[in-house]
Each structure stands twice: as structure tokens, then as C-alpha cells.
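Complex shown without one protein chain; remaining protein chains in place.
Going in written order, the chains are labelled A, B and C, and every chain counts its residues from 1.
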Amino acid sequence: MKFKVVSEVQYYTLIPSTFIFNLHALNTASQKVLRENLSLNVDLKIEEFTSTHYPNRFIRLHVPQDICFTLNYDAIVETSSQLVDFNNAQEYTQIAYLESDVIPFLFPSRYCQSDKLQRLAFNQFGNIENPFLQVKSITDWIYNNIEYISGSTNSQTSAFDTITERMGVCRDFAHLGIALCRALSIPARYFTGYAYQLQTSDFHACFEAYIGGKWILFDATKLAPLNGMVKIATGRDAADAAVASIFGNSICNYINVNCEFLDTDFISMNYENDNLKGINCE
Amino acid sequence: MKFKVVSEVQYYTLIPSTFIFNLHALNTASQKVLRENLSLNVDLKIEEFTSTHYPNRFIRLHVPQDICFTLNYDAIVETSSQLVDFNNAQEYTQIAYLESDVIPFLFPSRYCQSDKLQRLAFNQFGNIENPFLQVKSITDWIYNNIEYISGSTNSQTSAFDTITERMGVCRDFAHLGIALCRALSIPARYFTGYAYQLQTSDFHACFEAYIGGKWILFDATKLAPLNGMVKIATGRDAADAAVASIFGNSICNYINVNCEFLDTDFISMNYENDNLKGINCE
Amino acid sequence: MKFKVVSEVQYYTLIPSTFIFNLHALNTASQKVLRENLSLNVDLKIEEFTSTHYPNRFIRLHVPQDICFTLNYDAIVETSSQLVDFNNAQEYTQIAYLESDVIPFLFPSRYCQSDKLQRLAFNQFGNIENPFLQVKSITDWIYNNIEYISGSTNSQTSAFDTITERMGVCRDFAHLGIALCRALSIPARYFTGYAYQLQTSDFHACFEAYIGGKWILFDATKLAPLNGMVKIATGRDAADAAVASIFGNSICNYINVNCEFLDTDFISMNYENDNLKGINCE
Partner (left out) sequence: MKFKVVSEVQYYTLIPSTFIFNLHALNTASQKVLRENLSLNVDLKIEEFTSTHYPNRFIRLHVPQDICFTLNYDAIVETSSQLVDFNNAQEYTQIAYLESDVIPFLFPSRYCQSDKLQRLAFNQFGNIENPFLQVKSITDWIYNNIEYISGSTNSQTSAFDTITERMGVCRDFAHLGIALCRALSIPARYFTGYAYQLQTSDFHACFEAYIGGKWILFDATKLAPLNGMVKIATGRDAADAAVASIFGNSICNYINVNCEFLDTDFISMNYENDNLKGINCE
């Protein structure tokens, strides 16, 4: 499936500031960037880099004081996510056989305090045997119990807050899903991307859980079809995969995001209880 | 300098459990493991692995129920840490020029909520110009304001707690140091190791800050000489570099740790205010 | 019903310390202290006082350094709690008609952060119409979802922790019950007392909710019969009704507590779903 993704951000710097943006579409086994374009309306050096820790594509920009700059990114991306059948899945991957690269995604992180959620997770989801169904139950529970309220939380809100205060945005839904998975010893990671048919025009956040040897996509907000996501980044949580990390002081004038479907006949997909197939878009 | 390091841990499993241990000495540019030995008193497969995220050396052990096992590790390690002169250092590394691999150590993590400490860090340490002196001031402040009390905290205690409750152990001192550095946009990472002349015979935790293009060792507890450390692991915080991560249920019977100096005439080194030289043991 | 209650506490002072104890049985409309005795094994002035805020009976003791003292209290108490029928109760008391003295028990307190639990409380218990059944459902939910583990929490643990970490002792069960009631605009207060047939021999904590114009007793731990309680104190939470508040520094050597039934044929009472009668022991 082909998508056109577009983002435009504008900032005004109050002091000299360094920006690290993470808004490029990733190239992965199931996602190819066919064409892309990045432009900046001021004459400043843009440095692209990748972390050895993650494949995420960062750009870095050092901007003097009192500059208003606009960064435009657009890309044509082809995705080919695979369906993985979990109808007969019986056990989740044992820690004893987990690939070493996956192990860090078992540990708690800044916004996903899985160490504090173990009893809650085991009581609520511990006796579900099918591992896909277990994570699906987590997302359903979040969807039913947490209210999506724009502006209700901030960049310091974590899963420990959300489980009690019961409100949040996509970032908070993802953090809580990740924390509950890790509390059950299921590796889970944060996912940011462009999302087709997302009801608000913004970057989207959801999460991937590692089941049956594959990273499977989940979205507790149910605000966009699972097969319409274009991946930007993965990481332990929003601290690793923020769209913009700013060192300095600046004002964000606006962020515009769009995701368009370029083929015909998009058939939206979400998970059903009677047919346990998961989306793998590694 | 040559050290002999020894650790012995004994656990009893209540249910089938997977253990991930991280107690091997690292091989780095400034640390060579000359000889080492690992033994387990029961006939179980020991898997060694390294994460692509970090060079840390993990071992994994899957243990059936009702087993009491003892793991012994000893090694002869040669360290050759370098002194870096910061007497004339004027500015800390600008984010704009930071190596991409170092950038993740700017971000908040589970036990180091640097995003909540920015005002405090800037008010207290923001106007110190020499970057080495800035981090040294952080460790001095922690040493003077946080009381070291064995058993006063637990595995969920974080820098956000410690800054207010003003007590903790080496792990908490390290987390607070890291969080304050990151709040000032200084990359910082958790360090675990064997420590010569450590007053309690245990694994030790301290931290490294990235100054002038090098990782420099700091220890806010002042419980052991800085040049007597044998590195086991580095990571974002204790979630990445726990000596033991246990998936299952078990009882720890004991942990014995020792670090012996094999050369003659150990001259202990700690940082002085009138001669700003830092230890780099990358 | 007649009970004999006994408590004996022993402390050793490390510095001159002031103790405020709250272990006397209260005199209320439904509880009469028939006979009581207080003795101290050292020659120190004991001051008894009552707060204008609450009827609780405090004693204050100023103890020099290096004193080991034992305080003994025993009393014969007659209780005559009343059963209130809520089988046809339809609505909880409207705030508009609430007595002014009861209003403070609607507000959040140190260990009962009801302001953070409103969505959770409304989602879980908001559509239960019978107010007695609503509070009973809260206690049943706590009983089923929070694990009673001695020593799992400390004096700083609050309802905000317990709702997530899902473990605690009687104090934590009471705080969570109070917080959930207040989140639903039901006044609730902390209750400490001697409890007949309590499985551990200790002071007990539970709570009262204000329903239909009366304070009704609830105990989410289900560790003792509701009609075997001898009230010591009520308050907003444990901050108001601690058995011992200590200003200074001391070591508690032991606390012994006992509650004996002096009549014959104790018929223990707990709440049943098919007959909604509440205990009022104001």
C-alpha cells in the first residue's frame, strides 16, 4: 500500500537552540521510502544521523536566537505489513529463549513503570493463555477504561499516573499498554508514525509487543486503522522517540501532519476477537 | 593496575525462573580481563550474550523449581584508566556537536526523571562554567545533602524521590547524579562495578558523565577510591544494568563480593577542587 | 455486648521525645467505657486531652533521653451498635443537604487523594444506585483486588499508591476505601479500634461512610467481624488518628493488643448482598 505523508513544523527560537527531530519515515523490511523531501526555509545546516541503539532517523539543527524557521517533510512510502496468525498460539515467548536485543524492552522506562504494575497486570490479564489475546485484552481494557481527552496530560505524564487518573492522549495510551505488557514479561516498545484516517491530524503513537518471535502492532486508542500506519520510530518510550527534542528555548507556532492513501480501495483493519491475526510491520 | 574480583550469589527457586545476571567484568579500551572463571554448582546450561544496545556481558540461566544454585565468578582484571585535565575546560559539549550514540543518555529514564529536575539543576548548578567542576559540584552536593542509609530505599526508588527524601544507597546516589546531569543537558550513564576498598562488601554503583568528548567517572557516595573500580556495565540506569534480573520467583540466600588489589602500593584517588583531573575508564 | 480491650506498648527514647498516644476507647452514643485503667511504669506526667476538631482521646507524654517506658491500657467497654436498613435506599445524601460538620470528610486528605480517583471511581462504581451497596461494592472490590501483605507498605503509603501497586495492610485498605467514597462525593472517615477475632493481634483500621444521614462502618480487609469493633478514634485519615505520633527519636520494642468478648455467644456479623443492613456505631 502506498501512502503520502507530510509534516510541517514551525518554531521560533528565543535563545540559540538545538533541535533533534525524528519525523522521517523509516526503511524497514516491510516499509520502503520510495521518495522523500526535506526542506528548511532558512539557511542552516541540517545533520542527519542514526543512533546505534535504534534505527530511528534523526535530524539535528542548531538555530541561532530569534529565528523563525519552518521545516517541511514529505515522502511516498510503500508498506507491506504481514498478518501473523495467532489463533492457535498457546504461550508467550519464554524469557529463556528471548533474543538478546529484545531483552531491554522487558525493563521499565521513564514513562512505563512496569515494576509498579505487576500485581495489577497479573490479576487482570494473568490467566489469559493466548499471548496475542492477552495483549489485545490489555488494549481493549485501556480503550474501555481510559478516556481520550486532548490536552488532559503533559510531557511528564506516565503510565503510573494514567492507570489511576484514567485519562490521556495517544502517547499515554501507548505508555500504559507497554507498561502492562512488560509487567507480564512481554517485551513491548513505543511506536510513532503517520496514521491514515487518524481523526485528529497529528503524529500518532501506539505500541508493538513481541509475541511469537515477532513485533506485533497494537493501538489502544482505536483512532486509526492498524494497517494505515507509516512508521517513524520505535523506542523504549516517548523519551526515545519524541518527534522533537529541544535544547534551548523556543515557541512552537504550529505542527501540521497529513497521511494520504495513494492506492484505491483502502480496507481498514482492526483486531477482531473471533480471528486472532496480528499485524507485523517490523 | 591489577585487581582480582570475586562474586558469589546463591538463590533458591520457588517456581521455574529465568535469571539474567550481569556480573562479568567488561573488556574495554582501558580494562582487560586477563583471566576469568565462571562456575555453577548445578548442571544447567549457562548462556552468555551481549546486547547490541550496550556492550554489557549478560548470562542467562533457566532454573527449574525448588533448586538451590550457587554461581561463582572470579577474574583477574587489568585497568589503565586515564586522567583527563579539565583545569582549563570552559564549556560543556554542545548538543549540536554530540555524537549520535551519546544522545540517548540525555533523555530521562525510569529512575532518572531529569525532565522534572530542570529548574532545580539550573538554579543550583547552572552558573558553573567549567563542565567538570559542574558535575563535581553535583556529586559534592549529593554527598553533603543525601544521607547514605543502608536499606532505606528499594528497587522502585527513583531520583525524584531521593531529591526530596534525602536518603538512599549507592544506586540512589548514582541515579540522582545522572538525573541532575541530564537536566543540565550533560549526557550521563549508570555504572556498576567491583570497587576496591568499598566499605561494604557489595557491588557498587556510580555514574559517568560525558564531558569534553569523554566519559568521566563520578561517585557521589565517596565510599571507594575512583581509581579502584572494575567496570561491569553501563546503561541508562539500574533498569539496564541490574546485577540480577529475575523472571519467576526465588529467594536470594546471599551475595558475596570482593575486590582485591594485586599490585603493590595502591594510591587512592579522588577528585580535588584545586586540580581538576577526571578519570576516563571507557 | 461487652468487651475487654488491652494494649501494652513499650518504647525506648534515644533523645528527649514527646509522644502523643491515641489508644483510649471512645465514649459515644453507642459505646460506653464502663471501667478503664492506664498505667505507666515510670514516674512521668501523663496529660490527657481532646481535640476540638475530633472527640478522640489523646494522651501526651514528655520523656527524657534513654528511658525505657511501658504504657498499659485496659478497659471494659459496652457497645450497642445499631443496624440500619438500606434495602430500599435509593440515593445517597445530596451535598446540598449535608450537615456542615460532615463536609470536611468530602475533601481529599494526606493519604486519601480522592481528587485523583474520580474517573476511576465513577467508571467502576458510578452506576450503582443504592448508596449502601455502592460502598459495599467498593469494599468488595478492594478485598478482591488488593492483596493483604504484612509489612508490604510503610507510613507514607497512600491510596494513590495502593490503587496501582495492589497490596497493603488494614491502614491501606481503609485509605483506599475512603478515597473511593470521597471521589464519589460520599463523606468517609478513618476508624481505628480494637477488633475482636482480628487474626493478627494488633490495632485495627477500617472506615465509616456517611449514608442516609448516618456513619456506617465498613471494613475492606474482612479480617474481623464488623460487630466486634471497639472504637478508639475517627479522623480524616491515619494522619489524624495514629495510635502513636512521636516527636523525637525512639525505638518501639513491642506493641501488644488484645480484645476479648465478655458475654456469651458472639454471633459475628458481616455484610451480605441479599440483606442490606449497615452497622452504625457513632
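Simple rule for what comes next: a contact is a pair of C-beta atoms (placed from the backbone, for glycine too) under 8 Å apart; a residue touches a chain by one contact, two chains touch by 3 or more.
The shown structure was predicted, so the numbers you read here are calculated from the model rather than taken from an experiment.
In the entire assembly, the chain absent from the figure touches the shown chains B, C.
Per the touch definition above, the residue from C:103, C:149 or C:251 contacting the chain not shown is C:103. Here the missing chain is touched by one residue of B:5, B:77 or B:117, and it is B:117.
Among C:137, C:164, C:185 or C:258, only C:185 touches the chain that is left out of the view.
Although one chain is not shown, part of subunit B still touches it, namely residues 116-117, 119-120, 123, 145, 147, 160, 163-167. Within subunit C, the residues in touch with the undisplayed chain are 18, 20, 49-53, 58, 60, 62, 94-96, 100-101, 103-104, 106-110, 112-113, 115-116, 155-156, 185, 239-240, 245, 247.
Note that only the chains that are shown with their structure count from here on.
For the pair subunit A and subunit C, the fraction of shared interface numbers is greater than half, so the two copies use mostly the same residues to meet. In whole angstrom, the spacing between the mean C-alpha positions of subunit A and subunit B is 30. Subunit B has no residue in contact with two or more other chains.
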